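Have a look at the structure that comes next, please.
Of the protein chains in this complex, all but one are displayed in their positions.
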Amino acid sequence: MAVISYREALNQAMREEMERDPDVFIMGEEVGHYNGAYKVTQGLLQRFSERRIVDAPIAEMGFAGIGVGAAMVGLRPIIEFMTFNFSLVAIDQIINNAAKIYQMSGGQFHVPIVFRGPGGPAVQVGSQHSQALESFYAHVPGLKVVMPSTAIDAKGLLKSAIRDDNPVVFIEGETLYNTTWEVPAADAGELLIPIGQADVKREGSDITLIAWSKMVWTCLEAAKELANDGIECEVVDPRTLRPLDVDTLAASVQKTGRCVIVEIGWPVAGFGAEVAYQMQRHCMDALDAPIERVTSDDVPMPYAKNLEDEVQPQVKDVIAAVKRALYLE
Amino acid sequence: MAVISYREALNQAMREEMERDPDVFIMGEEVGHYNGAYKVTQGLLQRFSERRIVDAPIAEMGFAGIGVGAAMVGLRPIIEFMTFNFSLVAIDQIINNAAKIYQMSGGQFHVPIVFRGPGGPAVQVGSQHSQALESFYAHVPGLKVVMPSTAIDAKGLLKSAIRDDNPVVFIEGETLYNTTWEVPAADAGELLIPIGQADVKREGSDITLIAWSKMVWTCLEAAKELANDGIECEVVDPRTLRPLDVDTLAASVQKTGRCVIVEIGWPVAGFGAEVAYQMQRHCMDALDAPIERVTSDDVPMPYAKNLEDEVQPQVKDVIAAVKRALYLE
Amino acid sequence: MTTPDSVRVEPDDPAEVVETTVEELAPLYRQMLAIRRLEEASAKAYSTGKIGGFLHLIIGQEAVCVGAIAATQSDDYVVATYREHGHAYAKGVPARPILAELYGKKTGLVKGLGGSMHLFDKKTSFLGGYGIVGGHVPIAAGAAFASKYRNDGRVTLCFFGEGASTIGGFAEGLALAALWKLPVVLICENNQYSMGTPLYRSLAVEDVSLRALAHGMARDRFDGDDVIKVKRRIGEAIERARTTGEPTLIEVVTYRFRGHSMSDPGLYRTKDEVEEWKRRDPLNRCRQRLVDLGIKDADLESLEADVKTEIEDAVKFAEDSPVADEYFPYVVKE
Partner (left out) sequence: MTTPDSVRVEPDDPAEVVETTVEELAPLYRQMLAIRRLEEASAKAYSTGKIGGFLHLIIGQEAVCVGAIAATQSDDYVVATYREHGHAYAKGVPARPILAELYGKKTGLVKGLGGSMHLFDKKTSFLGGYGIVGGHVPIAAGAAFASKYRNDGRVTLCFFGEGASTIGGFAEGLALAALWKLPVVLICENNQYSMGTPLYRSLAVEDVSLRALAHGMARDRFDGDDVIKVKRRIGEAIERARTTGEPTLIEVVTYRFRGHSMSDPGLYRTKDEVEEWKRRDPLNRCRQRLVDLGIKDADLESLEADVKTEIEDAVKFAEDSPVADEYFPYVVKE
């Protein structure tokens, strides 16, 4: 095993898949000569040349659409959004074209494409650059939506996403790039994690915490603190929001009888509401308390650091929710 | 009282508000000389001239943004999207500008603008032209989202939306324009319905049906049939999705102990999931059965009429859900 | 510069006669005629409620898609709008599955899932009809990108209306095609109206081809009445794309005889204006040219009888086919 960062894991995944399949290419702003705004594509230009690592001008709608067209005729594009905030100017290409062409064409054309990049709030970049948009993409049939929380998940899921024959929206944690995790050494052969499988990140018997991307780390930290008070949290990471692995999530809630869903995005119609609905539907009899949700405040993200921290879910907020669900407060 | 159509109600609302306030203007494709693709702006060009009824070329991002800029300096634009399907190419203007400028400017600039047009599936126009996008907009703080089901709500709420100092996403039922309802005669003075108030469209004691826009009609029909079997449904129409009138919805569910949420959009992370979460949170102890949701199938809309009907929620689907919630099947 | 008439200005001599032969022209006339009859059959079915939704007919514009696609190789890609029945037919899609699709039948080209606006055919490299104005231009650039990536020598034709020239998707597709020298020919079918909006209300300058200037892209602009002229002029651009990889922006001035869609009465145009253009009907012009070139009456008659049978057969096929019956298998590819 080798300890690598989330950033390196993504880089390895793309490098390995590009070596494996000549139809895979990367297109996006600053992905080549600049090695990526967040250095995720570090070194790939030197390795694969400008033909396969394509620096694009600022035209997300244009190059996202170019990816869709190229995918329709058999290439396997990886379209990088410098951040998913900028996917909003390209969202029509993702929703009306990428997600629907397989259906509109009666199954004749499929669109094997990955839209990837960092998502979720960053640090002090203001409301236009700090938002979690996963619930938009998770809403749309024809898409798959993946949000890895750890380096190993990032690598294994990105490789699967690149091999998937459907459009995959792959949202990386903007603040997770430097986090590390144990990953089999690159030469240890294929590391593939199937899309659509949740992962129990921590076992526990008292309550289930469901979270994805950065919030998994927040939940693990809260679980550690709560363990000191003898409260054992099970932390379940869906990893893929669409399709959602309801069975694994429900099994945990059936076991613990309590559930807290933690997301960094906005509360109203956030993906956590869908998870809550699924859990109450599959586990109503097992539930010993109402399902709790912890989300960011229902506001555009402020710039000042102290306000930013107030707005986003913190360990203390998760702990408070757990205690509410356990009627300890 | 006069019986007018949903279309006429919208037309009256805009006409009355434009007579009242010279800063209100309408901009969109075919709104003037063509009298609106769905004839909602019929006659307004003759009444108000090209200065205030502005035919725009096909550039939604551009004219939505022009509306935002004009609103920042004090005008009150009504931006018509020929259908909300096309709002996807302008969504960045709505989410990153309209919804956030009040916050980004520290409260200095507000954006009194209405984005309106038909939304939801139409008839046999295919997946790119048949989708319900309300859960996207309802997710975003800084916006208000209104979805009237009847002519009277359409008129009263559009007038309130035009007078509101915040950006309002006003989604009309593409298949409701010809529906009629009793409305005070135009000269009977102001008809204003406050944004954020749900409305009980039918009283009943056995179960609560929550639905908005076209689905209200489907629920009323189902309620009528169920009444024949002695099942009394209460049909509650939030009318506004953001802010959501949770109190009125919860009061009904508290009363009936059962809840079916019906929406025409996609199931995963649809707005109905948020409603379900709120109801389980506020009414858990009162609930005698799991909350049921009726939605369209999780697919892009097919073209063929028979398949389209299969995909969308029908009266029989609502009836089946009600019976499940009442453990009658 | 912005009068309703300026667009009619014909860059080159309208009297100009482009050389051709019966052998070259007859098959193109046959295609144009078949498309005309196919559209008329759809209109009839629509008015009797057998076809629903939006139905956008290309009657009057047939010379553009037929002439342009006649200049392609069979494996070249074509990307079009919601007004694409003619483009699909010209690309080689038979009338039967096209009409069956409009009827929403299981035997439809895309199984009744796409309908009139979304015809797709992998066999003939027809990459589809799209409903979001301008959204398909980047897709066409993407197919061309793939051809450049693989160096497969294919060229992509992208058709769109003049109304699309103001939207971002077109602007970005154009800019990227120029920057990366993608082998795509962007063909603006300027039928002078975007729904009910005449050119002068949507364009500051009524010349879409000028958009190429800022990108150093080759451009052309001409009248689309003569199918052979269309074939020659667009052929030059296709040749350029195939040999040098350079894209071209082409504006072809044409006219739709019907409303924007079946539900549009088209009241925004004067009867005289429509009549004037009907007198210029590219279909009649093509037929007359064949006669002038000395086509045998018998040949012409059999060709026309042939088309009649083909479309009648397609109608019967559509009518008799079973309704569409499945959609779940076509959401996610396993």
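Letters are used for the chains, namely A, B and C, taken in the order the chains are written, and counting of residues starts over at 1 for each.
In this text, a residue touches a chain if its C-beta (ideal position, glycine included) is under 8 Å from a C-beta of that chain, and two chains touch if they have at least 3 such contacts.
Fair warning: this is a prediction, and the values are worked out from it, not measured in the lab.
**Q** In the whole complex, not just what's shown, which of A:Gln128, A:Thr179 or A:Gln314 touches the removed chain?
**A** Selected residue, touching the omitted chain: A:Gln128.
**Q** Identify the residue among A:Asp23, A:Asp55, A:Asp165 or A:Glu232 that touches the chain left out of the display.
**A** Answer from the full complex: A:Asp55 touches the omitted chain.
**Q** Just one of B:Val31, B:Ile53, B:Val68 or B:Val146 touches the chain that is missing; which is it?
**A** Only one listed residue reaches the unshown chain, and that is B:Val68.
**Q** Which residue, C:Gly53, C:Gly129, C:Gly168 or C:Pro183, contacts the hidden chain when the whole complex is considered?
**A** Touches the omitted chain: C:Gly168.
**Q** For the chain that got dropped from the picture, name the residues of chain C it touches.
**A** Chain C touches the missing chain through residues 1, 166-169, 171-172, 175-176, 178-179, 202-205, 207, 210-211, 213-217.
**Q** Since one chain isn't shown, list which residues of chain B touch it in the complete complex.
**A** Counting only chain B, the missing chain is touched by 25, 51, 56-57, 59, 61-75, 89, 92-93, 96-97, 101-110, 141-142, 144, 165-166.
**Q** Provide the residue numbers of chain A that touch the chain removed from this figure.
**A** Where chain A meets the chain not shown: residues 29-30, 33-34, 37, 55, 57-62, 85-86, 88-89, 122-129, 297-300, 302-307, 310-311.
Definition applied: only the chains that are shown with their structure count from here on.
**Q** With chain centres set to the mean of the C-alpha atoms, which chain is at the far end from chain C?
**A** Between chain C and the rest, the longest centre separation is with A.
**Q** Which one of the chains is closest to the middle, using the mean of its C-alpha atoms?
**A** B
**Q** Indicate the whole-number Å distance between the mean C-alpha point of chain A and the mean C-alpha point of chain B.
**A** Whole-Å distance between the two chain centres: 30.
**Q** Suppose each chain is reduced to the average of its Cα coordinates; what separation in Å results between chain B and chain C?
**A** Centre separation, chain B to chain C: 37 Å.
**Q** Can you work out the whole-Å distance between the CA centroids of chain A and chain C?
**A** Each chain's C-alpha centroid was found; their separation is 41 Å.
**Q** If I count partner chains per residue in chain A, which residues reach a count of at least 2?
**A** Residues 61, 89, 92, 96, 103-104, 141-142 of chain A touch two or more partner chains.
**Q** Which chain C residues reach two or more other chains?
**A** 108, 112-114, 118, 130-132, 135, 168-169, 327, 331
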